[in-house]
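Of the protein chains in this complex, one is absent; all others appear in place.
On to chain A.
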Amino acid sequence: MTSEPMLAVSGLSKSFKAVKAVRDVTFSIPRGKTFGLVGESGSGKSTTARLVLRLVEPTDGTIRFRGRDLAGLSPGDLRRERRHMQMIFQDPFGSLNPRMSIRDTLTEPQLVHGIGSPAEHLRTAERLLAEISMPRTALDRYPHEFSGGQRQRIAIARALSTNPELIVADEPVSALDVSVQAQVLNLLRDLQDKHGTTMLFISHDLRVVQFMCDEIAVMYLGEIVEQGPREHIYGAPAHPYTQALLASAPGKGAGKRARLKGEIPSAHAVPSGCAFRTRCPSAFERCAIEKPLMRDIGNGQKAACHLLDEAKAA
């Protein structure tokens, strides 16, 4: 095993005409680890997920996956590479083809990537059903016959059917009832442990991210503002946005720190300097003029805030 990360994203940007959805995102995920992206809606998390898989073409940046730059692959090579990187979507009602039986849904990925014979496809499908705790009789049923949680489990089984090295999970439980969320999250974790899959996990739910991820990046208006190991992000958040986000989460910490006011600004008009300054409780003059850079604050934790400079100088 090399020490090279499974996925290394650098300077990733995406503009839709004037809208800068994702700006200069850089991170890497070591083999077998789970990397979390958190942020409010509109922070560019989902776009980042799609950029990583090149479902959306990046405006700029590199995506090194298994040592190859995905951005440089031809459409055919990219399609073949998809065998090693699969995605789980937020909406389990929309991501499955309603006119395809579960048998076809679970064997199709193997079929289109030419993995094994039809008999092996079926055996894999049966094994996957067992792994998601569903009876074999589910094979001949159609997506509409399942509940949301069941469908999401089928979507997970489909993502695993090519034995991928990377799974990108875009809000995999936010469309599900809270009672079913835990089931699906536990399943994801168990299967990840079993298969040694690397995961990029996206959610707006801080508790879910805390449960799932080894390392976490907090996104705001298309940028990563803080990044680090889970314990440090939750234990000692350095960026005012992360602090506010944690304070807004129901339950622990609520009320102690300043809560977030207002809404995320439009990506059409990103504020000058620090993008967060319009909502930051501790913003000062420098924040409007100069864009804060990512700086290392030890223990693998990084944040982009001028306050960290001031603290250092003081």
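The rule is simple: contacts are C-beta pairs under 8 Å (C-beta built on N, C-alpha and C of every residue); 3 or more make two chains touch, one makes a residue touch a chain; residues count from 1.
Keep in mind that, in the parts below, contacts and distances are computed from a predicted model.
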| item | value |
| --- | --- |
| Chain not displayed: protein name in its UniProt record ("Peptide ABC transporter permease", "MIP18 family-like domain-containing protein", "NADH-quinone oxidoreductase subunit K" or "4Fe-4S dicluster domain-containing protein") | "Peptide ABC transporter permease" |
| Touching residue (missing chain; options A:P135, A:G196 or A:G262) | A:P135 |
| Candidates A:F35, A:F65 or A:F89 - the one touching the absent chain | A:F89 |
| Selected residue (touches chain absent from view) among A:V9, A:V25, A:V38 or A:L53 | A:L53 |
| From A:K33, A:H121, A:R158 or A:H232, residue that would touch the chain that is not displayed | A:R158 |
| Residue in contact with the excluded chain [from A:G42, A:P109, A:P172 or A:P292] | A:P109 |
| Chain not shown: contacting residue from A:R68, A:R127 or A:H144 | A:H144 |
| Touch list for chain A against the chain that is not drawn | 50, 53, 55, 79-80, 82-83, 86-87, 89, 91, 94-100, 108-109, 112-113, 130, 132-135, 138, 141, 144-147, 149-150, 153, 155, 158, 162, 179-180, 182-183, 186-187 |
